[in-house]
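With one protein chain withheld, the remaining protein chains of the complex are depicted in position.
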Amino acid sequence: MDIQQLLYLLMVLPVIASVVIWFLPKNYKVLSTFHILGSMATSIIGLLAVSKVIDGQTYFIFDEMFFLDSLGAVFISLIAVTGLLVNLYSVKYMQWEVEKGELTVKDTKLFFTLFHLFVFTMTFSVLANNIALMWVGIEATTLSSVFMVAIHKSKKSTETGWKYIIICSIGLAFALYATVLLYSAGFNIINDSHSAMLWTTLMAHSKEIDPDALKLIFIFALIGFGTKAGLAPTHTWLPDVHSEGPAPSSAMLSGILLKCAILALIRYYAVVGNSLAGFEYVQSLMIISGLVTIFIASFFLLMQHDVKRMFAYHSIAHMGVIAFGLGIGGAVGLFAALFHVLAHSVTKALAFCVTGNMIQIYGTRDMTKMGGLIKIAPITAILFGIAVCSLVGVPGFAIFVSEFLMIKQSIVNGLNLEVILFIIGLIIIFIADFSHFNLATFGKSNSKVLRNELPLSANLPLIGLASLIIIFGVFTIKPWFALLQNAVNIIMGI
Amino acid sequence: MDSILFMILQVISIVLIAPLFDGMARKLRAKLQSREGAPDFFQTYRDISKLLKRSRTAPSCAHWVFKTGPFALFAAGAALLATIPITYSSNSFAGAYADVLVFIYLGALLRFAFGATSIDSGNPFAGVGGGREQILGIFVEPVMMISLLVVILLAGTTNLVEIQHLVRSGEIGYHTPAFAIASISFLWAVYVETGRKPYDLAEAEQELQEGVLGEYSGSDFSIAHAALILKQVAIIGLFLTIFEPWNFENPFLALIVFILKVGIFYVAAVFIDNFGPRFKVLTSLKNSAIPPLIISIIALILYVVGV
Amino acid sequence: MIDLLSILSIILIISSLCVFGIRNYKLATCAYSFQTFILVMIFIYLYKTYSADELGSWAIIAFFTKVIFVPVILLRLIKKLKVEHEDEPVLGFYVSPIVAIAFSLAIAMALYPIYLKFSLIKEHIPLIASITIFMIGIFGFVLRNSAIKQILAYCTFENGIHLSLALMAYNSPEIVELGILTDALFAVIITSIFASRFFKYFGSLDVSKATELKG
């Protein structure tokens, strides 16, 4: 299986899966088996493709419209790993939703088809070398995930769906402007209409493109893709969408979708950074938006009582941390940002799936009504503990590694005021989160407990995610670090 | 090793003679209050021998801290006395025991035993007395420490034998103002520790210092009473060894001269005690403790400034 | 300077202002289809004067999709929901258009010199028109409360982008044009489905009522 066939398969497989599931009879057993088979296949092919790219080559298909470089491979591995584990969990969760009568089997069929369509659009946007197609891919992710989020027929889910579409399309309008401007600026230099659209050629010629235009382009891209990635002032859709949607959907959304938007932003970061506008300009903008995001998210975290909204604001905070990592720049800063991408996606997926468990146990999302989780469901409590500890940056887990590198690099670069604000933000997040965690796990339960511990089979994917967090937090994974190093070289334009 | 024998000699001789001073002091006080008082100076000896004959009572609730209390008090008092280098002032190896800090912390052991036995006896007045004793300690400790600190820093060592030798040879003495002022505040601290009128009233009220022994009777009471006298003598002894050390080399002569000096101080204290007014303990401490504290701080400032 | 292109651009701005301001839904949709018709005319004019052959195909596709297909969807939605007039917008019916047009022109004036520097067709007025229409679309979201008006705002700013794309990069590969158009269509379809569901649950199309998710 050479790389070209793998990439074709990678693009086509999710579409086939979603179409096949759409035409299946309304029997949950059949639906879920096909769903698992589809996601298993996509993950395996994704990992195979990534394994081929570890040594740093890039492969093109559809005459250079689509390509897989190590930067893209980081995010493909993300989709493969987190996507697979979240899918496995979603089967059990959807079964519970059907039994509870909240959703009909027809809804779950719609959910699974949209799930695979969603995976297809994300792979599409990651592999797109043509910047316009990248924008189309991200716009498509919004459209495909809207119905997944608003699957419950209720007032709140309609309001969520509406806000999601409106704000994301406004944001992405600016992103489209950035694409158009970049293309026309590039066209003046490369004046070949096909290759001016390609990111690789733009990267090669970035030195000659006019720097003032690139500065305006980066601002549009930052606003556009920032909305989709949940950076500060434009994050308003994220808490509603992530708290109203079913747990697996919000896990997929915050675990992977935010990362794809950040990938698009990184591509613009690379082009503008390597140009005459220089990395300082780009880094200072990213630091400002990163710090603003962390502080706004940490203040919101203090006031949260709903467990899913708390984790939604956590996603915003960690997007701010990634932006801060990009803002520090340099080999270590970028390495930390990309490492944080995987660390956060694995942890956030675990966090949202655990909220799925807690909703099944307590029937409510309000943490003040929960309590005594450690006695009712010890395994879920431990998983919840690992998720919160890792999110908050307790050492020994994955997220601390990247935060440690960021603090280290920012001290070496002498960004003293920024690092002080960064640390204060992290401390506020730590206190806000741990007090909620203690609220939910210890003491006595304040509301009627619907069921006790979930069967081990439901928790298996979560245990997989948790072990991933600890492995990445403590061990050096040679292939993964090599892949990250190559991706950093690509961004730095080496 | 011989210094321990000298210490024991020192303790036993003072134990035997101390009741004489007590008798003298009571006789003098009676005279000053124009009443007859005891027939002669040996009244205290008769009291103690009578007490030894009497049988004892003990509160039902007391456990072994109360029972071993008198012996602990006596041991602390005697150990305090032993730290004073009267007879063994020649060999400085004895400094391992004769040390200012050892003296202060043995005083702490005495106060600890006092407090523990008083509360353990269950007697309400003894408890209040124990509390008062600790408050007294807290007021006196800083003043004593500051004045001793000045002496130690001037002498450069906490070894009492060395300090005594230095003061005798005149290297440090009243010619340094810090030393002189420190002696005044230390004298006040000594007077408070002897438990006399404005700060403590031995015989009359139960809840004051002597009241702690309210539950003891018979031989226990006599040992505890002797321990208190020993403590007063030890405190005066400390003042003498540091601020007025001029004495003979020969241990026995030195002991006699020391005992005479202590007698003079012990009896002289009666004059202040007899004519002083009777305050409530806490008010007396509160408004009369500030001046000595200021004096000792002045001494410390003088030293720090380098005078 | 007064040539056909600038006249068309000014009519385009006025028509998009009407789409923004008109209270009656049916009239607003007709105004929108008229606005897109003007856009198609500009595409044909450019195709003639600058012999940019891609613009010809763009004009045809735009005509079929946006002049006919999008208004049909909206009219069917309006008939289904049996709504007549728009609810009270943020700053009132008269003040909000003025505010919208003022800010849009200001931003357009600020940004258009950079556009001008490297756009293919160096025409001042159409570039300003494209940015103004884009900003009017954005203000449509900010100032208008009714769901359908927000869909119309989305289509307006999508037209703005389409015009600027045509002016600055008309020779980009067809796949790009197709991608953007299909995205716009899907967005309109999905938002109209949501508008109908919104009406079912909230009883009215007033978006500012949907403020349950707070904090």
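Labels for the chains are A, B and C, by order of writing; each one numbers its residues from 1.
In this section, contacts are C-beta pairs under 8 Å (C-beta built on N, C-alpha and C of every residue); 3 or more make two chains touch, one makes a residue touch a chain.
One rule holds in what follows: contacts and distances are computed from a predicted model.
Chosen from "Hydrogenase 4 subunit B", "Molybdopterin synthase sulfur carrier subunit", "ABC transporter permease" or "Acyl-CoA dehydrogenase", the protein name that UniProt gives for the omitted chain reads "Hydrogenase 4 subunit B". Listed by label, the shown chains that the missing chain touches in the whole complex are A, B, C.
Considering the full assembly, B:109 is the residue among B:28, B:109, B:184 or B:298 that touches the omitted chain.
Remark: the omitted chain is touched by one listed residue; of A:213, A:419 or A:469 this is A:419.
Among A:56, A:330, A:363 or A:443, only A:443 touches the chain left out of the display. The missing chain lies against subunit A, touching residues 159, 162-163, 166-167, 170-171, 174, 215-216, 219-220, 222-223, 226-227, 232-234, 236-237, 239-240, 280-281, 284-285, 288-289, 296, 299-300, 302-303, 374-375, 389, 394-396, 400-401, 404, 407-408, 411-412, 419, 423, 426-428, 430-431, 434-435, 438-439, 442-443, 474-476. One chain of the complex is left out; on subunit C, the residues touching it are 90, 138, 141-143, 145, 150, 207-208, 210-215. Counting the whole complex, the residues of subunit B in touch with the unshown chain are 4, 7-8, 11-12, 15, 49, 52-66, 70-72, 74-76, 78-79, 82, 95-97, 99, 101-102, 104-106, 108-109, 111-112, 115-116, 118-128, 130-132, 134-135, 137-138, 141-142, 145-146, 149, 152-153, 156-159, 162, 206, 214-215, 217-220, 222-223, 226, 282, 286, 300, 304-306.
One rule holds in what follows: only the chains that are shown with their structure count from here on.
The central chain here, found by comparing per-chain C-alpha centres with the mean of all protein C-alpha atoms, is A. Top-ranked chain pair, ordered by C-beta pairs in contact, is A-C. Averaging Cα coordinates per chain places subunit A and subunit C 31 Å apart. With each centre defined as the average position of its C-alpha atoms, the distance from subunit A to subunit B rounds to 79 Å. Chain centres here are Cα averages; for subunit B and subunit C they lie 101 Å apart.
Counting only residues that touch two or more partner chains, subunit A has none.
Those residues of subunit A lying in contact with subunit C across their complex are 65, 130, 132-133, 136, 139-140, 143, 146-147, 150, 154-156, 158-163, 165-166, 169-170, 173, 176-177, 180-181, 183-185, 187-188, 193-194, 196-197, 210, 212-213, 216, 239-240, 243-244, 300, 303-304, 309. In the complex of the two chains, the subunit C residues touching subunit A come out as 111, 114-115, 117-120, 134, 137-138, 141, 147, 150, 154, 157-158, 161, 164-165, 168-169, 171-173, 175-176, 179-180, 183, 186-187, 190-191, 194, 197-198, 201-202, 207, 210, 212-213, 215.
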